[in-house]
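This part shows subunit A:
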Amino acid sequence: MNLDTIIFIVSALVAVSGATMMISLRNPVLSVMSMILSLVAQAVLYIQLGALFVGAVLIIVYSGAIMVLFLFVIMLLNLRGSEDLGRQSSPIKMSTKILFSLMLFVEFVFVIKVGFFKGDIPLGVMSQTTDNFGSVESVAELLFTNYLYPFELTSVLLLSAIVGAVVMSKRDAAETKTDESAVAVKDSDSKEQVVES
Partner candidate 1 sequence: MLEMIIISSIKVIIVVIAVLTGCAYSTYMERKVVGHMQHRIGPSYAGPFGLLQPLADGVKLIFKEEIIPDNIEKTTYLLAPAISFIPAILTFAVIPFGKDTSFFGFDIPMVLSDLNIGILFVFAVTSLGIYGIVLAGWSSTSKYSMMGAIRSSAQMISYEVGYGLSIIGVILIANTLSLRELIELQMGPLWGTITFLPNWYIFSQPLGFILFLTCAIAETNRSPFDMAEAESELVAGYHTEYSSMKFSMFFIGEYANMIAVSSVGATLFFGGWHGPFLESFPMLSVFYFVAKVIMFMFFYIWLRATFPRFRYDQLMNFGWKVLFPLALLNTMVTAYFVIL
Partner candidate 2 sequence: MKDILRAIGNVFLKMPKGFFVTLRHFFKKPVTLDYPRKKKPMTPRYKGRHYLERYDDGTERCVCCGLCAAACPSDCIYMEPAENEKGERYAKIYEINQIRCIYCGFCEEACPEEAIFLGQEYEFSNSDLDSFIMTKDKMLVPHPRKENPFKKMFRRMRKAYGVLDK
């Protein structure tokens, strides 16, 4: 029970409970907040796994931009907990859904147990890492050599996302420009920054 273990257990618990709260709370803003909690805990897990850069980027991109956008949309639509979300679906439907999820989980555990324990991936041990594991330089080196084409493709994807967002949130020409359209454009731009940085 060393410090690493404690940190792992705490952040794993926070991540899972944040995620659970996210899907169970009725109030959308509280949902977003618990999602952020979960994300921060996940970033801690990343950093514990040696992925400093990706962990920081996760917080910057997700907590810093994407979740703000979620909050912004919730506020724009002025959704509060009182929003009528319809009747409860029938217990049979509900239990079927939960059952399916549990089956999926069992399957995952099975896959982890059977598939990966053959020894291809040394899951049982944490291998010693090289010095610059998880550093910005090593990620950048990979991105600009082996993963250059996917990287360029994401920029095309971002461009199409910008165009898509603009087209989608643009109202009829007769109506005046609104904040939403402006914000949708902005959001996709802010993602581009991450790629370039």
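Candidates were picked such that all candidates are chains of the complex that A comes from, given by their letters.
The rule we apply is simple: a contact is a pair of C-beta atoms (placed from the backbone, for glycine too) under 8 Å apart; a residue touches a chain by one contact, two chains touch by 3 or more; residues count from 1.
The structure displayed is predicted, hence computed values, not measured ones.
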Of all the listed options 1 or 2, subunit A is touched in this complex by number 1
Residue numbers on subunit A that touch candidate 1, as the complex places them
27, 29-30, 33, 36, 40, 43, 52-53, 56-57, 59-60, 63-65, 68-69, 71-72, 75-76, 81, 135-136, 179, 182-183, 185-187, 189-190, 193-194, 196-197
